[in-house]
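With one protein chain withheld, the remaining protein chains of the complex are depicted in position.
Up next, chain A:
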């Protein structure tokens, strides 16, 4: 399949801000002069269900969805959802995940436990693994709600797109009053 396409998957729980993060990624790639497509499923997933967003960029992108096993980067907003979608990645793919556990209904109800040791399991299978304490770093940047932007900074470091385009996209997509904190959070993530 297309070799010059970079495939990024954003996974997590409905309501975590996955759509906004994927918009910022797409905007950045367009500003940097690439063709870009992104795709996700709305609807039922908004009610706290599992969410996957696909973002692809390169010279010319056809399919808006990433073929299974072709993902370059898995950008995880939550640990269990990251584990769920590992098969979308290439064997040499990178995993960048927020160190966050959101219990699904069966765990909330005490029927099963939230799986243990997920981070280690992911690391064993994908050595290019980065676990980020997004909330902690975002709090340092000025607001724990900027955790996604810290992660975005970490993802940006692995992509061959100049910093100016990322900042421009943030300026366009993030509300003015939250921009400074998000810029700071992004730079912190990029330094990881």
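One rule holds for everything that comes next: a contact is a pair of C-beta atoms (placed from the backbone, for glycine too) under 8 Å apart; a residue touches a chain by one contact, two chains touch by 3 or more; residues count from 1.
Just so we're on the same page, contacts and distances are computed from a predicted model.
Colleague: Given that one chain of this complex has been left out, which of "Aldehyde dehydrogenase family protein", "Outer membrane lipoprotein-sorting protein", "Indolepyruvate oxidoreductase subunit IorA" or "Spermidine/putrescine import ATP-binding protein PotA" is its protein name according to UniProt?
Modeller: Protein name of the absent chain (UniProt record): "Indolepyruvate oxidoreductase subunit IorA".
Colleague: For the chain left out of this view, which of A:83, A:98 or A:182 touches it?
Modeller: In the complete complex, the chain left out is touched by residue A:83.
Colleague: Using the document's definition of touch, tell me which of A:65, A:159 or A:178 contacts the absent chain.
Modeller: Going through A:65, A:159 or A:178 one by one, A:65 is the residue touching the chain not shown.
Colleague: For chain A, which positions touch the chain that isn't shown here?
Modeller: Residue positions of chain A that touch the missing chain: 1-2, 13-14, 23, 26-27, 30, 35-50, 61-65, 67-69, 80-81, 83-88, 103-110, 112-115, 121, 125.
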